[in-house]
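What you see is the complex with one protein chain gone and the rest in place.
Chain IDs A, B, C and D follow the sequence of writing; residue 1 opens each chain.
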Amino acid sequence: MSSLQSKSMEVEQIKIKEPGRFQQFWRSFHRKKPAVISFYFVLLLFVIMIIGPFITPYDAAEPDYNSLLETPSLTHFFGTDEYGRDILSRIIAGAKISLSVSVSAVSLGAIIGTMLGLISGFIGKWVDKLIMRGCDVLFAFPDLILAIGIVAILGPGLKNVVIAVAFFSIPSFARIVRGATLEVKEMLFVEAAESIGAGRMRIMLKHIFPETLPTIIVYFTMNVGTAILAAASLSFLGLGAEPSSPDWGAMLSVSRDYIGTAFHLVFFPGLIIFLTVLAFNLLGDGLREMLDPKMKD
Amino acid sequence: MGDILIEATNIKKHFPLKRGWFEEKRAVRAVDGISFQIKKGETFGLVGESGCGKSTTGRLLNGLIPVDSGEITFKGKDLSKLSRKEWKKYRQKMQMVFQDPFASLSPRMKIKDILKEPLDIHFKQMNSKEKDTLVMNLLEKCGISEFHLNKYPHEFSGGQRQRIGIARALILQPDLIIADEPVSALDVSIQSQILNLMKDLQKEFDLTYLFISHDLSVVEHISDRVGVMYLGDLVEVATKEKIFTDPKHPYTQALLSSIPQMDPTVKREPIILSGEIPSADNPPTGCKFHTRCPFATDECKQKVPDKQNIDDDQMVACHLYKS
Amino acid sequence: MTELLRVKNLRTGFRTENGLLPVIHGISFHVNQGEIVGVVGESGSGKSVTSLSIMRLFHDTPGEIMDGEVLYKGENLFDLTEKRMKQYRGNEISMIFQEPMTSLNPVLKIGKQMRETIELHLNMPKKEAHQYAIKTLKSVGIPRAEDLMDEYPHQLSGGMRQRVIIAMQISCNPSLLIADEPTTALDVTIQAQILNLMKEIQVKTNMGILFITHDLGVVAEICDRVIVMYAGKIVEEATVEELFAQPKHPYTKGLIESVPKIGMKSEKLYSIPGTVPNPTNMPKGCKFAPRCEHAMAICHKKEPALMTVNHHATRCWLYDEEMMKDKQGEGMTNG
Amino acid sequence: SGDNDSNAGNEGKSAKSSEEAGDKEITIAIDQNFITLDPHNAGDTVSIFGIRSMYEGLVSFDENMEIIPALAESYEISDDALTYTFKLREDVTFHDGEPFNAEAVKVNFDRIMDDANNLSAKRSLQFVDSLEVINDNEVAFKLNEPFSAMINKFAMVPMISPKAIEEGTKYVEGNPVGTGTFKFVEWKQGTILEVEKNEDYWGGDQTNVAKVIFSPVPENGSRVAMLKTGEADFVYPMPQQNVKEFENSDDVTIDESPSTIARYVSINTFKDPYSDLKVRQAMNHAVDKEAYLQVVKDGFGHVLDSTMSSETQYYSKQEPYEFDIEKAKALLKEAGYEDGFEAEIWGNTSSETIKGMEFIKQQLAQVNIDVTIKSMEEGTLSDEIYTPEKPEDAKVQMWYVSWSPSSGDADGATRGLFSSEYFPPNGANTAYFDNDQVTNWIKEANATADTKKQEEIYTDLQRTVYSEAPWIFLATDINLAGRSNNLEGVYVAPDGSVNISKAQVK
């Protein structure tokens, strides 16, 4: 899409090797400071997610009944929790859970939502109506109730949190991809593909889908943030990750009773969630400006 | 030249308009019953103002949209009743070139893949090597060097993209090319390159063109016969010579006189048509042109003029020429 | 004839990752009162940027005027504060853009958009401005001017909208009108109407018009004098008769020849090979040299100056007498 | 935190701000919503104590869950334990002016026993066969079989004005008319219950509070905040972890009172490896109860040293399983589980349960028992626990739960939990504890009116069950309430009900 918009600026010069698409992208991305900082932060999180278990100063699960609820100090940078566990270590260890839950939930939602959206937008007619009304019904259900229901039916546990969170990101993905599909569908190259006899499947997957991808990427990024919060809200209602796990949302909700007595228990998990979600959102904002300036909804 | 390659008989296409829920159903009469034939090897030019239904005609012929009524025969075979699947076979013999070279190539596919795609669809048995050779040969002929095969469309200029578009249309070795304003978006210096290329290719591959344009000079340059459209109707069809030297329909005459001439010494008196083109969802009764026609009579307001063959190769739909 | 506008050595560029990239490379020309000056050139040659530079309309774009002067009635517009400049825009100097479909605000009524200019520059109260707007609309041949005031742009056709825009822009009786491809988006029959209208207005008001187009036919039809631009430079300037009778620059010649003409009957059109160079990658020497049939060695090395002979200026080594003599023409002259 | 002399914008609501006597008003923040105000149909503690602010029964509980006379001046139990005769107090009138007498008792009794009404109070009177009105001020209940906790049950049946009963169930639900120290003003579902002083209380002037507002605030933090800001004068339950915040407060006192709540983990004795006594004993030895009290209960509680809380009838102290990892490991080795096993613990989603389960997980990890925590939403949990028809079908392994006998009696603390007739879905014997002797003892204890005998039986029973370790015995609670210093007379009874009948504001 971006290449189409810069029509007036396209002037032939092919002998000189121009910087590749990716390089160009990278360069202009680097001018968006908040997005760049966020990008590196997210990158750092993913690194932590992988090497986390090797760099935690303490065992994240090991209680120490001699140092309960210690405030931040040089031995425990973020203090200790109600079992004397080192909060910093738990946050590091928790990166894996929190990120993988949200990323996989959004991925699942994105895959299903994208398929529905593509089909709905491309085929149109009653298929579109059916899918869109279905989405309306899902929309009309309050997210959390849906989640409570799903967790209640499937039982607690991370896997089902993933499913629940994925479930309520489906309709929004479906809508957004449908919107993009409708737009792309009207483009000339789709007609061109039809005119050479390309079938629906081919048009949908090879011509339309790649065009909607930027929208999906942007929306995906932002939704990871939302998913982290949604998972935390589920934890708040006691339906999230296994409470003993260092999942950030679980840490936050389990420790919320200490807000008046040991604020650091609530502060640090809150801070990391805040920073992470903020980073995903700012990253998404930056990407959106570059990839998909017209994104609606 | 001689055999009729494709013939449209009284084809119609109305696009329903969606407005309020209770409003009576209206439709854009994009193509409102037109007939013409294109002979093998000739170039049939279709001119008319924006929105008069030129592109729709092209898309109908190519089967991208189904006709509401009327008949299209290609090499003697009636196409209007074919299913989607059957169309596929015929489409191979009829290819399109589009107006906007920036929008008609999938932006995320390499040139190589864009050109190979028709082969992937229609010649599944062909191996990759053969396809590559075919693609390379054709690109060469269209003036793009092999060096560019792995690039994306945005890395090319408008003229080059239009060459790629033409190459894509040619790769299936079609008989008919429907070119929908292939040069309108290009600068004059590039436009002439493309027109020349199309002429060369026509000779080399024995192609038949349906050449759609709003630019009369371009149409005059490339066509053998010309059809003039107004609001979904074909108002005049004739050989190029007749249209440009002896236009019959008042609309054709006005069109011709409106073209700015590149000679500042001649001070012309163009026929300035009053008013705007009426909307196609609510066309005037009778002759659709009567609202702007300097010669309109009461009859024109009421009666749709018949299509009259003034002679073998000139048809006009106007009450002025009643036999 | 009094001189209305004089552009001197204008240079304009765009801020890019690699710094300020010039796209107008020092152009100079003038427009007299009551004169229609045409600017032609291929897409990307800098026609629009020139007109925007005169109006200093680079808000919200990376555009930046780098050098030069724009003297309007002897006053350098580039010296004015933005506040002063605003009083010139739409009042002394007006502008019409290419796209009539998008140049009107879709959510405001025609009346409001018409009145805005009038209230602003003529200090009229609302009621009076309303009547005045209707009068102006009628003067550009709009039939139902009263009703139109209450309609939204989307209810009008393209031709109608362009008329509204023209009415809006001449409502404050500007001395200079800059028209950036005002008819390119219109059909030929409508184009004929609009060109007719503009000519009429020009005769009536004795405005100077800077008429930008890429259509040589339109130029021939309406202009008194023509400037041909190529890659951000003027390559030729002459009266319209002179230019079509005796084009000098190979580019101008090529342009004129590559347009198919009715009744021409030639199998093959002339075509200029290649395309306009990219501003990031301008060739050395004459910018047209890579596409020029007559290119000589010097053309690839050194940029020719704009030479004026008998009010006909050309930027080409072929016409450089001195170079022909001793092969050392240097320096630039401002035509 | 500390100085909270501001009133957080809740003018006129707090006791502190209303100086004038007679216009005294208090707000009591509790953790749950009232479900119903129908005194014959309330099952949950909160509804029950809401109701008790307005209603009274023939007898009632004192601060220690001992039975004291209320609407009945005195009572007599026949030797065969089948007839309970009450002498009713005269000169008592309901809030609507109706007199309280034997006829009123009869009307109440009939309402409860009528199957069509489907009232939960019927369960309290399930052994009652009939009611005999002896005279205006004397009634006798006849039982069809002896029931040791019968007198406690009479305390669970408040008396409603006959006139209100006449109006029908819907009326009763919305318009409580009792005899208590307070009378009904308004109940906004899910928001507040407002009651005002009953100036004509038969017992005289018990309280100087004009108005009491019960305000349900489920979120712990918010409830505590209300106490700090003065929006509430009494907060129950007070979360243990917040107690510290009030250590130096001049305005607030933390009241501790004993509780009948026993906390434990029930172990499904029907399932391997839990069917092995050694395993269960090992689990008990592996859990450090003192640490449990510190970590989970913030020090507020006592080690559960029997199958019931010390506040329960016939409680008998046992020797607790001492914390001994080595012993636990040895026992597991004997049982063949040297390398431990994988286990699952269930519990609800409250933050305290979660914390408790986490603790159990950590403790059992020391003996290689790898516990997975499953916290389930209450509805799901009860479905999972109570639907299995047969012990074999039960999926539950461990259940982190607490129990409190609703009327503080030994029967309530044993029958539903340990009798083999009370496996789910019939009862709460989720340990599937199957011991014929225990089942019989429970029956025997009921069959006699001899309290000595009963005590003996329950002592034996507790010893037996404790040694069989169908639970991991954890702790008994201490009820914690936060009270504004100028409020007195409001207390939390061992069963967790808030009593306001003698509230005094200074």
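Just so it is clear, contacts are C-beta pairs under 8 Å (C-beta built on N, C-alpha and C of every residue); 3 or more make two chains touch, one makes a residue touch a chain.
The definition used in the following text is that contacts and distances are computed from a predicted model.
With the options "Alkylation response protein AidB-like acyl-CoA dehydrogenase", "Quinol oxidase subunit 1", "Glutathione transport system permease protein GsiC" or "phosphoenolpyruvate--glycerone phosphotransferase" in hand, the undepicted chain maps to the protein name "Glutathione transport system permease protein GsiC" (source: UniProt). The residue touching the chain not shown here, chosen from D:P216, D:P273, D:G301 or D:G408, is D:P216.
In the full complex, chain C contacts the hidden chain through residues 55, 57, 59-60, 86-91, 94-95, 97, 99, 102-108, 116-117, 120-121, 152, 154, 165, 168-169. Although one chain is hidden here, its contacts on chain A can still be listed: residues 33-34, 133, 136-137, 139-145, 148-149, 152-153, 225-226, 229, 232-233, 236-237, 249, 252-253, 256, 259-260, 263, 266, 270, 273-275, 277-278, 281-282, 285, 288-289, 293-297. Counting the whole complex, the residues of chain D in touch with the unshown chain are 1, 4, 6-10, 33, 35-36, 38, 43-44, 118, 120, 123, 169-170, 173-174, 188-191, 215-219, 221-223, 225-226, 228-229, 231, 377-380, 382-384, 386-387, 406, 412, 416, 425-428.
Definition applied: only the chains that are shown with their structure count from here on.
Sorting all chain pairs by how many C-beta pairs they have in contact places B-C at the top.
The most distant chain from chain C, with centres taken as the mean of CA atoms, is D.
Distance from the chain B centre to the chain D centre is 87 Å, each centre being the mean of its Cα atoms. Contacts with at least two other chains are made by residues 157, 159-160 of chain B. Looking at chain D, one finds that none of its residues touch two or more other chains.
Every residue of chain A that touches chain D in the complex is listed here, in rising order: 61, 63, 65, 68, 82-83, 148, 151-152, 155-157, 237-239, 242-244, 253-254, 256-261. Against chain A, in their complex, chain D makes its touches with residues 1, 220-221, 224-225, 228, 239, 241-242, 244-245, 291, 294-295, 348-351, 354-355, 357-359, 361-362, 372-377, 379-380. The touching residues of chain C, when paired with chain B in their complex, are 42-43, 157-160, 187-193, 195-196, 214-218, 220-221, 223, 240-241, 244-245, 254-256, 258-264, 267-273, 275-276.
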